[in-house]
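The complex appears here without one of its protein chains, the remainder shown in place.
After this line comes chain A, so read on.
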Amino acid sequence: MTKPSFDTLRWTVLDSLTIAGRTYSRQAAQPGEILAFLVFPVIMTVLFGYVFGSAITLPNGGDYRDYLMPGIFMQVMAMTATAAATAVGEDMARGIIDRFRAQPIARSAVLVGRSVADLSMHLLSLAAMVLAGILLAGWRAHGSLGATAAAFGLLVLFGFAMIWVGTYIGLWVQSGAQADAATFGWLFPMTFLANTFVPIEGLPAWLKPVADWNPMSAVVAATRELFGNPTSVSSAWPLRHPVAASVLWSVAIIVVFVPLSVNRYRSTSR
């Protein structure tokens, strides 16, 4: 094994860019998928904003659709894990990961390159979601420019963390379909076991701690606060300090799942 050097670092960056280029070529090859990316936000906004929104009143007042949109933004970023797991799982099944591993590629480049490219693609869908919120739900950010930027920063950080959760799961499965099942099955319900769509105050006592400590609640509460949208109230620590909590959660996830994934990538032993 060679020692890390400037040259290794240079190749890690260049290889990552090459891998990222692959992700973009794949997207360009299936324009239909991008369309689905853009239609989904419209459906979510209409479904939750108007169908559920007509039946929900916030305990502390405020407009439900204003309350809702940060939740949907977070959900978009959480589901990046499923996309990442499916893509990595497919590459595992097809032997593409093996091909990469038999090539002299910097050892973290394959995963780093694709996580960064994935993130940039998901920013597109976040942008579509924001646009849908503004046009269809009348959502607005009421905070300062800096606070608004910080809110988006938290969403991006959380999305990046979730991509690595998905990447790690993808490295353990034998197919894209399995990866989808191994992430969507718990992740999607988990986005509901939080303050995402309904005020946390109304949850039964046994469920409330789960929602209080769900990292997704912290992210949603933090962005609501920064956007100046109506928010839930809870005495749990993460929701009293949502910005700090969501940074901590995201960083913790990254610190755990990046080394786990890179290790798993290097030693996949099927």
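Keep this in mind: a contact is a pair of C-beta atoms (placed from the backbone, for glycine too) under 8 Å apart; a residue touches a chain by one contact, two chains touch by 3 or more; residues count from 1.
Keep in mind that, in the parts below, contacts and distances are computed from a predicted model.
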Record lookup, UniProt, unshown chain, options "Cytochrome ubiquinol oxidase subunit I", "Deoxyribose-phosphate aldolase", "ATP-binding cassette domain-containing protein" or "Carbon-monoxide dehydrogenase large subunit" -> protein name "ATP-binding cassette domain-containing protein"
Which listed residue (A:F100, A:W172, A:F192 or A:W213) would be found touching the missing chain in the intact complex? A:F100
Just the residue numbers, please: which parts of chain A touch the chain that's not shown? 1-2, 11, 14-15, 18-19, 21-22, 25-26, 29-30, 93-96, 98-105, 267-269
